[in-house]
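Below is one structure, written out as structure tokens; comments come after it.
Only one protein chain is missing from this complex, and each of the others stays in its spot.
And then chain A:
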Amino acid sequence: MTRFLPPILFLAAVIGLTCIPLFADSYGVTLGIGMLGYVTLASAWALFSGPTRYVSLATVAFFGIGAYTVAVLSESMPYPLVLVTAGAVGLGVAIVVGLSTLRLAGVYFVIFTFGLAELIRQLVTWYEVNMTGTLGRYIFLPVTPEGIYWQLLALATATFIISWWVGRSRVGMALKVIGDDEVVAAHCGINIARMKLALFAVSSVIITLVGAIQAPRWTYVEPTIAFNPTISFLTLIMALLGGAHRLTGPLLGAVPLFLLFEWLSAHFPNHYSIILGLVFIAIVFVLPRGVLAFVEENWKRWRRREIKKLPAVAE
């Protein structure tokens, strides 16, 4: 019976979330879009970076690629084809980037991915200024906010199922071993480069699609909007808050933080960035391994203390 409980709860949650736009006002739908967007971003990020511990700051590079593909192609192609093209572009970039960078480890990978996002932003800016002559682009697509919400929900659901499957499969085991010790991974017969590349590609395609699906919300895009590095940092901190190496971790991190940031930007518009920075620092200091791990550890410690109080039993 308990075996079927999680899937049933999951299904109920998806159905419940699907119905929300039927009741909610436009602010509710907007909030839902933002939340689903970040839940998907954080889950996709954690899919690769959680187990391997390769901290990527390239989230916005792929997010922006998705948004820009839609901006460029929205008038010359039917919408579904635009999404497919965006995913394909994301995949292509992920493979090129993956092949050239996944040999880097630790801080070098972090710096590279951050640099990559900036590089793509500057390239797009240069192209727009010198080739098309105008920096911004308009996106006129007959997609309603509800449509965006449902697309994002579908993507979030797919991401969640992929994460669940990876976590239970040999692929997930391989990623954990790689995250612990690459030398041991290789000596267990794991093809490290191929494994990392595959997961990086899947994660990047999902992130690209988030950008592509959300793009029509903006109507107007320019590189500073679509490639805003804050998106990378928010995704990272949400995944870390929940716990990047757990299935529900990114979800549990993304929802409260998104609501917090939403509230902060409404009430403290002038100090938003300062508070954002403080929140980042607080999370890294107080919960370095995420809320879930924190709760679990303290639960164990508390239980152990309880056991110690019991009269000693001969071993």
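The definition used in the following text is that contacts are C-beta pairs under 8 Å (C-beta built on N, C-alpha and C of every residue); 3 or more make two chains touch, one makes a residue touch a chain; residues count from 1.
Keep this in mind: contacts and distances are computed from a predicted model.
K.L.:
According to UniProt, what is the chain that's been left out of this complex called? Choose from "histidine kinase", "Protein glxC", "Cation acetate symporter" or "ABC transporter ATP-binding protein".
P.N.:
The UniProt record for the chain left out of view names it "ABC transporter ATP-binding protein".
K.L.:
Out of A:28, A:179 or A:229, which touches the unshown chain?
P.N.:
A:179
K.L.:
Using the definition of touch stated at the top, determine which of A:116, A:192, A:254 or A:287 touches the missing chain.
P.N.:
A:192
K.L.:
In terms of residues, what is the contact footprint of the unshown chain on chain A?
P.N.:
Residues of chain A in contact with the hidden chain: 169-170, 173-174, 176-177, 179-181, 183-192, 245.
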